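Every protein chain except one is present and positioned as in the full complex.
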Amino acid sequence: MSKIRVAVIGAHGRMGSEAVKAVGAADDLELVAALGRGDKLETLTEAGAQVAVELTHPDSVMGNLEFCVTNGIHAVVGTTGWTDDRLATLKGRLDSAPGTGVLIAPNFGIGAVLTMRFAQQAARFFESVEVVELHHPGKADAPSGTAVRTAQLIARARREAGLGDQPDATTTALEGARGADVDGVPVHAVRLRGLVAHQEVLFGDAGEIFTLRHDSMNRSSFMPGVLLGVRRIVSAPGLTFGLENFMDLD
Amino acid sequence: MSKIRVAVIGAHGRMGSEAVKAVGAADDLELVAALGRGDKLETLTEAGAQVAVELTHPDSVMGNLEFCVTNGIHAVVGTTGWTDDRLATLKGRLDSAPGTGVLIAPNFGIGAVLTMRFAQQAARFFESVEVVELHHPGKADAPSGTAVRTAQLIARARREAGLGDQPDATTTALEGARGADVDGVPVHAVRLRGLVAHQEVLFGDAGEIFTLRHDSMNRSSFMPGVLLGVRRIVSAPGLTFGLENFMDLD
Amino acid sequence: MSKIRVAVIGAHGRMGSEAVKAVGAADDLELVAALGRGDKLETLTEAGAQVAVELTHPDSVMGNLEFCVTNGIHAVVGTTGWTDDRLATLKGRLDSAPGTGVLIAPNFGIGAVLTMRFAQQAARFFESVEVVELHHPGKADAPSGTAVRTAQLIARARREAGLGDQPDATTTALEGARGADVDGVPVHAVRLRGLVAHQEVLFGDAGEIFTLRHDSMNRSSFMPGVLLGVRRIVSAPGLTFGLENFMDLD
Partner (left out) sequence: MSKIRVAVIGAHGRMGSEAVKAVGAADDLELVAALGRGDKLETLTEAGAQVAVELTHPDSVMGNLEFCVTNGIHAVVGTTGWTDDRLATLKGRLDSAPGTGVLIAPNFGIGAVLTMRFAQQAARFFESVEVVELHHPGKADAPSGTAVRTAQLIARARREAGLGDQPDATTTALEGARGADVDGVPVHAVRLRGLVAHQEVLFGDAGEIFTLRHDSMNRSSFMPGVLLGVRRIVSAPGLTFGLENFMDLD
């Protein structure tokens, strides 16, 4: 089987350099170009790239993707900053390039995507649910964006299932003890030297507890997700938003 | 909305008495009969039961279900001992009673069912996976049947995804240290005074760990699953095997 | 070896009835009396009790102990409500009964006592520490008294070791996300149907995390502590406050 020819745009960044290594180490992929700041996009076509992994900056992503789509190069995108306007623009371009696919993934961590997905599915079966995220003490926001999004997805699933408020007989509390309230789901943020990025979703009902936990030790944990995206985008024309769409979870 | 009229067969057993309480406490269900050993099945028709919860013994379950199906009473069955022959017999009877439904559930624990289901779905994304089950020291078998079944489902999902053997550089090991081998998935059984029934499925890949954990504290944990079965069987004619079919997990 | 002759005062309460069972089941103890409300204290002397397990109410504990100490009966006390005044009174009585011992234990849970003790000892070795307690949703206070006391003991140990504030770069937080602040130690309270009483103390430093966890499933978990107290009080004259003093942890 011939290898998929892959380029990395943003190859010298923290994620990009991991992607260069991961593509290089995969038997079924061939790294044909690694572009840094200032490198010309024409390198992609000259190298015959079939898929571009785009890990740059909101300022440059639209230009990079325009070039890719125009030239029939599929793209796997980790760069953030997507608005409805930007998505509409991108979709318009893809309409004119019917065989080409773009995957935009807010999170390439397979464990993180599974946690969110399973949390959403489990939500309607349990009377109680809380989220505990644990990170290194250098993190600026509390709770993490992933924890907030997880709680929102859970809250929506509860509403759709007709579940009411969670049981909680607390009458005397120290301020903050019961966590942050995200759409009715308590979220707790722990900060400890030595941690990296961890999240637990705890569900409870009469006599049983069900827990999902994800531990991410370093940036290499995103690479299986990036590679999965590369392998699937070649046969998924159009715009795909979210890695879960390539994970066959149904 | 009128309440579903529910009977419990085997109402004085350990599971049955929990079921009597749980049905009695549910706003949308009405307990119309509670049959113990020696009580006549005709009580079910006299009481106008729509659904029978069958929690007896392999010796009596076939007779009880024959009566139910013949009289158009749906059944939710926790009694074990199902062979292919028995299932075929039951299916034959249901063919002659087109509106009637029977749910047989080897496990009514929603957390246990979710653990198995999610473990199966997650399996193909991780290079490594092991199962650790933890129970009270009075348990006779190790590993638990649920852990063995979970490992088998994971092993099958790995095979279907084309995953090979798990990485393991062990060259020197004390006997038993690496657990039991269930189709290539190591399973460890912990026995501690004070535990009830617990299971962890640990998945690992480069830089990340994803864990499913289920803690079952007592028999009441099976009741949400029994009630879910009761609510769904009234509109699910024919034979359904496994609670997961009523959990809309796709 | 002759058995220790034990009486239970408050034998019909929730703790007391557990104590009656636990004493009865212990090979080296003999249950000689079980007093409920209204029973005469003279029963203790008539039955030849050597140790009384006192599990009643702040209103009756002082009278009960006066009787015990006067009659040379050792006591193991779980009843709460101890003020400095009450302790002084009790000490005065014990001074006049030199061979007799009284153990007052705010917590008979051996795991809880170990968690507090070890947390105190570990505190000075780690830059970061947080407490997460998890209870059933019927609990009125958040955090639990045990969690608050654990955090206070940790905070004191940190001060004594000259440790400063914990590292925390949080600049944007949802209210409550970072928990309650107990003397500089964040404490998080989780409430879930299906939980009983659980506590985690998480310590972190460069590259490592150290965790103490205690899970209490039911009231029987206090009985090993009660029995330990009974066995030790017969050779520990005077007043002992806290089960840890009988645990030889040094």
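Chains here go by letter, A, B and C, matching the order in which they are written, and residues are numbered from 1 within each.
Methods note: a contact is a pair of C-beta atoms (placed from the backbone, for glycine too) under 8 Å apart; a residue touches a chain by one contact, two chains touch by 3 or more.
Nothing here was measured: the structure is a model prediction, and the numbers come from that model.
In the entire assembly, the chain absent from the figure touches the shown chains A, B, C.
Only one of C:Gly36, C:Pro106, C:Pro224 or C:Pro237 touches the absent chain when the whole complex is considered: C:Pro224.
The omitted chain makes contact with just one of the residues B:Thr43, B:Ser128 or B:Asn245: B:Ser128.
Between the chain not shown and the residues C:Ala122, C:Ala155 or C:Leu239, the one that touches is C:Ala122. Residue-wise, the contact with the chain that is not shown comes from C:Ser216, picked out of C:Asn64, C:Thr79, C:Ser128 or C:Ser216. Chain C meets the missing chain through residues 109-111, 114-115, 118, 121-122, 125-126, 203, 205-224, 228, 247, 249-250.
Where chain A meets the chain that is not shown, the touching residues are 194, 196, 215, 217, 221. Contact between chain B and the unshown chain involves residues 126-130, 132, 134, 137-143, 148, 166-182, 186-195, 202-209.
We adopt the following convention: only the chains that are shown with their structure count from here on.
The largest tally of C-beta contacts between two chains is found for A-C. Closest chain to the protein centre (all Cα atoms averaged), using per-chain Cα means: B. Mean C-alpha positions place chain A and chain C at a centre distance of 46 Å.
Chain A and chain B have CA centres that are 33 Å apart. Here the CA centre of chain B is 39 Å from the CA centre of chain C. Shared interface positions of chain C, defined as residues touching 2 or more other chains, are 194.
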